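In this view, the complex is presented without one of its protein chains, the others remaining in place.
Note that the chains take the letters A, B and C in the order they are written out, and that residue 1 is the start of every chain.
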Amino acid sequence: MAQREPVMNERELEEFLDEVFPQQRGKFTIEKMASMEARLRMKITEAELRPGGTVSGPAMFTAVDCAFYVVVLGMIGRQALTVTTNCAINFMRKPEPKDLVVEAKLMKLGKTLAVGDATVFSPGVEGPVCHASLTYAIPPAR
Amino acid sequence: MAQREPVMNERELEEFLDEVFPQQRGKFTIEKMASMEARLRMKITEAELRPGGTVSGPAMFTAVDCAFYVVVLGMIGRQALTVTTNCAINFMRKPEPKDLVVEAKLMKLGKTLAVGDATVFSPGVEGPVCHASLTYAIPPAR
Amino acid sequence: MAQREPVMNERELEEFLDEVFPQQRGKFTIEKMASMEARLRMKITEAELRPGGTVSGPAMFTAVDCAFYVVVLGMIGRQALTVTTNCAINFMRKPEPKDLVVEAKLMKLGKTLAVGDATVFSPGVEGPVCHASLTYAIPPAR
Partner (left out) sequence: MAQREPVMNERELEEFLDEVFPQQRGKFTIEKMASMEARLRMKITEAELRPGGTVSGPAMFTAVDCAFYVVVLGMIGRQALTVTTNCAINFMRKPEPKDLVVEAKLMKLGKTLAVGDATVFSPGVEGPVCHASLTYAIPPAR
């Protein structure tokens, strides 16, 4: 089949994130938006660190959830109400207390459901620190 | 078999949370710690709200993760390094922009793994807003 | 809210299973169908045993999947095309090489999605042997 192309680019997606989540302005940099995949960088601050100098589980959840939101919106366009219905997340390695890099991929982009996964990397750590499978519900177009 | 009893009570668990997560002091109230189960209340602040007046997915993840941490520690005692290895979470209903109540239950408490689930309620919403299955790795005693 | 009642009883559900899955006739006994919950018994045969005298993972998956199918159909009526979209399953204890008992519960029964869980017991084993969270897609009525 013909490859499906994104309908929003990196800069448009960042502006949209800043618009709908103003309290997180500047937290995410969208490094890449391509067909059915995206790569983000997430700034980690003091509040997201844990004893032992690592990044908290909820911060990693935020990273995969946001990356998946971006890859879905990049493909279907501005739909703030798209919501996560399901996420299965495995924590595999201790991240460094540094920014995270997340790669999200869509495996299915249907009319009502999007299914895919997201992998989190921590610079300096070999192998992914975290992996998640996600499902998003896409609200019917009006 | 004889029912296994908790080794920490509500107040001891709250103090421990404040000690290991000082940046979240006062965020969680532990309403109940009983055999293999716990109930918590989590304060929701402006930063955790989303457009449409609801609570964010990462905030609900934080709620289930913390509740499961509490029920595990309540049964095995102070072990800050216990870590989530796996979480499968379903988002079912839109919570109100209010505090969340979480009930966590252990289904297995082995020497190296604890398995159970956590259910999130939003006062005023009928039925759970979110449900998660979690696995924790318990570090070997030294 | 008023409690929602089942629209099929135990015997009707068993007959429906035998009709749509004739190759499994007699494998499942439906012990209970009540509001938003069901209990089944699944016959275990030689082919589902594993070395060490235990029941295979795929057999336990079959048990949770069938029990969830039954509880959904019991509430919405005969809809053979209802399909599993998602299942997160934790294997906790080694079952005995015997029949399994499964309890399924619905936490949400919407127009297009049903969400709930199923817990598997093995007679003689203390505590559940397996627990799963499941999501079903309900096809639009015609």
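The working rule: contacts are C-beta pairs under 8 Å (C-beta built on N, C-alpha and C of every residue); 3 or more make two chains touch, one makes a residue touch a chain.
Quick caveat, the model's predicted, so the values are computed rather than measured.
Peer 1: Which candidate, C:Gly26, C:Gly52 or C:Pro140, sits in contact with the chain we can't see?
Peer 2: C:Gly52
Peer 1: Among C:Met33, C:Cys87 or C:Val120, which residue is in contact with the omitted chain in the full complex?
Peer 2: Considering the complete complex, C:Cys87 is the one touching the chain left out.
Peer 1: Tell me where the left-out chain touches chain B, residue by residue.
Peer 2: Given the touch definition above, chain B has residues 85-86, 88, 112-113, 135, 137 touching the missing chain.
Peer 1: Touching the absent chain: which residues on chain C qualify?
Peer 2: 20-21, 23, 46-47, 50-52, 57-58, 61-62, 65, 80-81, 83-91
Peer 1: For review purposes, identify every residue of chain A that touches the missing chain, sorted by number.
Peer 2: 1, 88, 90, 92-93, 107-108, 115, 117, 119, 126-128, 131, 133, 135
Just so we're on the same page, only the chains that are shown with their structure count from here on.
Peer 1: Counting in whole Å, what is the centre-to-centre distance of chain A and chain C, each centre being its mean C-alpha position?
Peer 2: Spacing between the chain centres: roughly 33 Å.
Peer 1: Using the touch definition from the top, which residues of chain A touch two or more other chains?
Peer 2: In chain A, 85-86, 88 touch at least two other chains.
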